[in-house]
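Mind having a look at this structure? Questions to follow.
Here the complex is missing one protein chain, while the rest keep their positions.
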Amino acid sequence: MTDWLPKDFWTRNETLVAGVIMLFCFVATVSDPRFLTITTVSDLLRASIVIGILAVGAMLVLVSGGIDVSFTAIAVFAMYSSTVLSLTIWPEIPWPVIFVISVVFGAALGAINGFFIAFLGLPTLIVTLGTLSIFRGFLLTFIGSQRISDLPPSMRDFSRGVIARGTTEAGNFYSIPWAALALLFVIVLTWFILKKTMLGRSIYAIGGSVESARRIGINVKWTQFFVYVYVGALAGLAGIIHGSVGRMADPFSLVGLELSVIAAVVLGGARLIGGYGTLTGTMLGVALIVIVQNSLIVIGIPTTWQSVTIGILILLGTGVPAYRAKRAAAQAG
Amino acid sequence: MNTSVKDFTASPEFRLLIIMVFVFGLMSVLSPDRFLSSQNLTSMAFQFPEFAILALAMTIAMMTGGIDLSVVGIANLSAVVAALILTHFSNAEMPAAQSAIWLAIAITAALCIGAIAGLINGSLVAFFGLPPILATLGSGLVFTGFAIAMTGGSAVMGFPDTVALIGNATLAGVPVPLILFAVLAFLLHLVLTRTAFGLRVTMYGANPLAALYAAIDINRMLLKVYVIAGMFASVAGLIIMSRANSAKADYGSSYLLLAVLIAVLGGVNPYGGYGRVIGVVLAVLSMQFLSSGLNMLGVSNFARELIWGALLILVMVINTHAVTALRSSLKPPK
Amino acid sequence: MSSDHDTAFIDLRAITKRYAGVTALDSVDFTVQPGEAVCLAGENGSGKSTLIKIISGVEPATAGTVQIAGQEHVTLNPRISAAAGVMVIFQDFSLFPNLSVAENIAFTTQLSTRQRLFKFRAVRDIARAALDRIGVQIDLDARVETLPVAQKQLVAICRALASKAQLIIMDEPTTALTEKEVRRLQGIIRMLKEEGVAVIFVSHKLAEVLEVSEKVVVLRNGKKVAEGPASEFDTQSLTYHMTGRDVPEVPPSDVAAGAQTLMQVQGLGKAGSFSDISFDLRTGEVLGITGLLGCGRTSVAKALFGLVTPDAGSILVDGSPVPLGDPQAASLARIGYVPEDRLTEGLFLSQSILRNVAVGRLDAHTSGGFLDMTGLAKEASDWLRRLKVKAPDVEAPVQSLSGGNQQRVALARWLSRAPRVLILNGPSVGVDVGSKADIHDIIRELAREGIGVIVISDDLPELLATCHRVLVMREGRIIDALEGTALTEDDLAHRLAS
Partner (left out) sequence: DGHSKDIATVVKIAGIQWFNRMEEGVKKFAEETGMNAFQVGPAQADPQQQVALIEDMIAQGVDALAVVPMSPEALEPVLGRAMEAGITVITHEAAAQQNTTYDLEAFVNEDFGANLMEQLATCMGGEGEYAVFVGSLTSQTHNQWVDGAIAYQEANYPNMTLVGDKNETFDDAEQAYTKTQEVLRAFPNIKGMQGSASTDVAGIGRAIEERGMEDATCVFGTSLPSIAGQYLETGAVDGIGFWDPAVAGEAMNKLAVMVMNGEEVTDGMDLGLPGYESVSLDGKVIYGQAWVNVDAENMSEYPF
C-alpha cells in the first residue's frame, strides 16, 4: 500500500519533524483560528529566507563530513563590505551588482576556509572557529563597526519589492518579497548539484568515507574546496539579503546564529559524521525552528519560553534517532 | 637521558610557553610603562578567570572527544538562580552575618544547578547516545531558556555588597577570581593526571570503543565529566555575576567560542585523548597578555578577535605539521 | 626472464620506497602476467601493502620504474592507475556506507569516464551487469551500511569488475571471511582468471593462498626473498621464507586430571543471535568456539563478557552467578576479553604502550584517591617483559608497534588483572606467522597456569594448536563439541561446512 514511500519513511527525521510541524499547526489553529492564514504563511516564509539559505550551506558542509561555524561571519562580512564598497564608489549601484559582489566576497572567504581544510588538512571545526574570529575581527577593525542604515537606494528598492502582496477577502494581509525567489533558486541549484552531478555525489561519497573516496580517485581536495567556496557564496547571498531586507548593514548581526542554523539542519536529519543530509529535511528543520520562534505565543506559550522549547526540540529531534540507533546497536550486539 | 626534557621541548605546550613569553616580552617592550603597571597587572588578573574557568570546563569535555556548548548557559542559569535567591531573601539592611548565610545558600544553589545541568548533559550523552555537540547545544538552549523564563530576559540586580567580593576583592593582594581559577586549574590538573578517573577520561577520549572493551564504566565516567564541567561553569557564572553586579540570561555569550578556542589553542585535541591543563593555562595567559597589550596600544577589541583567530590557525598549522613529522618518524598504524 | 617483461601487465623494476627512517621496499622487481594470480606473502611490515600502494598510485616510489600494460608511468595516481585497469579491494573494502549498492559499484566507472553529470539509470545498469557477472543478487538500492560483511565484499568485487579491471588486487581479503566465503571467493577468482583478469592476493592464511595462485612472491623486510610457481611452495616452506626460520607448532598437553569446573554457562540465549548455549570450562582448559560468519560466536563471546545482554540463561564463575550485560561485573568476576579487532576495539592506538596495559589496573593502584604512578608503571613493564613485547620505549604510542606486538600488549592488559577466564577472539588475526606461534605458546602457557581460556577462531590449525575441546556453532546454536581424537582438521572442516 505504501510502496511509493521510502522504506525507512516512518523512522526518518524528516517525517518526525514534519509531524511535529503539523501537530504544532494543528494546536495553533485550534487555539487561534487566525493562525492558519496566508498572513502567517507569508510571515514565516519571510523569516525563513536568510536562515534557509544559510542552512542549505551548513547542510552541504555536514554532508561532506565537515562542520562550518564561520558562515555567519562570512555572510556579515560579505554583506557589510559590499555595501560599504558600493556606498563609496557607486551609491547608485543597481542591487543585482551589489548582490554579485557580496556573493563573490563570500566565495572568496569560503575559499580561505577551503584552503586550510582541503589543502592543509586542518580540522574543519577548528579552522572555521578561527576564521569566524578572523573574518569578524577583520571586518570590525578594518572595514567598519558602524551600523549603516542609509543603504544604497537600490537595496531599499529590493527590500520593498514583492512578488505578491495584497489582502485576501477575509482581510488577511500578505506579502511575498523578492528574496523568496533567492531561496528558491538556492534550493533548486543545490538540488541539481547534489543529485544530478558527479560533484554532488562525490560530496556524499567523501562524507561517507574520505579514505575510500581518495582510493577510488575522487579528487577529495578540490571537492572539499568547492564545498567551502559554494557555502561561502551562499553565505554572501544570505548576508546581502539580510542586510537589504533588514534595511541596515549591521556588522554585528548574524554572528551567533551559526549553532542554531546547524541545529536546524541536524533536526532535518543531517548527521555530524557526514554523508547524510537532504534538502527536504533541511527545509523542514528550518521551518520548525522558524515556526517556534514566531508562533509560540499563538499556542499560549509566552515567548520567554522560546529558547527552552527550541532546546527541547533539538534534544528530541536528535535524541530520538540517537537513542534508537543506540538501542539497535545494543540489540545487534 | 633527557627524554622528558626533550619531550617537553617538542610538545605543543612548549610552543605555547614560547608564544606566551614572546607576547609578554613584546608587550612589555612596546608599552613598558603601561603594560607592566600594577594597575594593568591586577586588571588582567581580574579579567581572565571568568572565561578561563569556562575553558577548563571545555577542556575536560573535549578530553573525552566531546564538547560542552552549554557552559555559558549553565553559568548564567546558576547565576540567575543565585541572583534571584539573593534579591528575594537578602537586602542591604540585613545584618552581615545573615546576608553571608544567604550568600552561602545562593552559592550552594548555583553549584547544585551546575551539577544537575552536568548530570543532564552526561545522561544525554551516556544513556541516550546523543553526540555531545548536539546534546549540549540543545541543553544549553534549555538552560539559557530557563534563565530567560525566570527573568523575562532582563538583568537581575540589587545584591548585598558582599556579593561584589567574589569578583572584585583581593586576598593578600591577589584577586579572588584569580585564586579561584588557580585552585580549579590545579585541581583539574591533578584529576586528569593523577587519578584513575582522569586517566580513564584520556583513554576514553583516545578510543571510546576500546574503553568499552577494557571494562571501563563509561557511563559513570561521562556523568562525572559533565558534572565537573557544569560545576566549573557555575563558578564562572558566580564570578561573572559578582563582577557585573547582576545576572542575566545572556551574559558572556562571547565566551563560548572563546572557551573552545582557548582549549584548542592550549593543545587539547578536540577529538579527545590529549590535553594538558598547563597548556590551557598558557593559552589563557597568552590570550590575556595579547589582549591587554593590544588594549594598552589602543587597538580596538575587534582586532583582538582577529588576532585570536589567526593565532589559533597558526598554532594548528604548526601542530599538525609537527604531527605529520612525528607520524612519519614512527611506524605508522596499518 | 625477458619474455616475462615483454608480456607483463604489471612490471615493476627495482622499486624502492623509503619513509622517513624506514625502507619499506628495497629494490623489488615484480611482474604480473595477464590472467595470472599472484600471491604476495610476507610477515607484518614486510612491505606488501606498500607495494600495492605503489601499483595503485596511492604512494609514489622513491626509486625504480612502474610499467602498466607496457606503458611507463613516471607519476601515478589512483585515477591513472584505475584507468589503466588496476583495481584494489582494500582490506576494509573502502566502500561508501551511506551510498546505495548501485552507486558504490558504478562510482569508479563514472569517474573514469569523466562524466560531469550523474546518470541514475546508467549507474543502475552498470551495477546490475556487474552483479550478474558473478551471479549474485543484492538489492541495488540498499544502503551499503545495511549489508552483512560478505555482501559488502561482493559489492567491492563488483565495483572492480564494473570498471573493467585488468588486475584486481585483494589486500588480505579473507581475514573477515570464514571457510565457506573463502571458497566462494576462490571460485570468483578462478572465473576472473579465465576472463583474463590478473589477481594479486595478499594473505596471511597460507593454505588458501597456495590454492588459487600460480605464482608466489615472498617479501621480507622490504626485500624479495623468494619467487616461484605456487606448486613449488608448501605451508612450511612459505613460513620458512617469510620468517627466515621454521616455526613448529606443538599441540597442547592434556588438561590436569583434577581440574575443577571454573565457568558454567547455562542456556544462554538472545533472540535473533544465539540460543541455548551451554558449556563448562575447567581450570587450565582451552576451549575453542568456531563457526561460519554470523553464526553468533562473537555475540556469545561478547555476552560472556557483558557486552551483549542475553535474554535468557546464566553464567556462573566458581559457582556464583555473574550479572549479565555488565562488563564491569564480568571483569570483577575476573573474566577477560581480548577483542577481535585490535585497532578499533582492543587498543588505544595514540596512547602509550604502558598506558594501554595500565588502564586495566587503575583501581588496584589507587590510594587516597590518587594513582601510584610508579607502581603502575612497574607492573605494566613487568608484563610487557614477560610477554616479550619488543618495544624500544614503553612511552611510545602503541600504534608504533607491529601487529604481533600490539596483540601482546592487548593480552598484557588482561593478564595483569589475573583473570580466571580469558576470552580471546581471533587471537592471531592479521598477525604474522612468527608472532602467531608465539601467541599460541602464550595461550598454552596460560592454560598450564590454570587459567580457563576460550579461543574464538575460524583458523583451524590455530584451534588444533591450542584447544583441548572445540565447540562448533551454526545459526546461533552449538551443533557439535569435538574433543580428543575427534579433533582433526578434516573433521572440523567437515563439521563447519556441512
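When the chains are written out, they are named A, B and C in that same order, and each has its own residue count from 1.
In the analysis below, contacts are C-beta pairs under 8 Å (C-beta built on N, C-alpha and C of every residue); 3 or more make two chains touch, one makes a residue touch a chain.
Note that this is a predicted model, so its numbers are computed, not measured.
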Shown chains that the omitted chain touches within the full complex: A, B
For the chain left out of this view, which of A:120, A:297 or A:329 touches it? A:297
Cross-chain touch to the chain not pictured, restricted to B:21, B:109 or B:155, is B:155
Omitted-chain footprint on chain A covers residues 34, 43, 46, 140, 145-147, 149-150, 156, 160, 165, 167, 173, 175, 246-248, 250-253, 294-295, 297-298, 303
Residue by residue, what part of chain B touches the chain that was omitted? 34, 37, 39-40, 43-44, 46-47, 152-155, 157-158, 164, 167-168, 240, 242-246, 248, 250-254, 292, 295-296, 298, 300-302
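Everything below uses one rule, namely that only the chains that are shown with their structure count from here on.
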Taking the mean of the C-alpha atoms as each chain's centre, how many Å separate chain A from chain B? 30
Between chain A and chain C, centroid-to-centroid distance (C-alpha), Å: 44
Do you know which chain C residues sit against two or more other chains? 307
Touching chain A in the complex, chain B uses residues 69, 124, 128-131, 133-135, 137-146, 148-149, 152-153, 253, 257, 260-261, 264, 270-271, 300, 302-310, 312-313, 316-317, 320
Chain C - residues contacting chain A, complex: 56, 58, 77-79, 82, 88, 90, 94-99, 103, 107-108, 110-112, 115-118, 159, 270, 272-273, 298-299, 302-303, 307-309
Along chain A, where are the residues that touch chain C in the complex? 195-201, 204-205, 207-209, 211-219, 274-276, 330-333
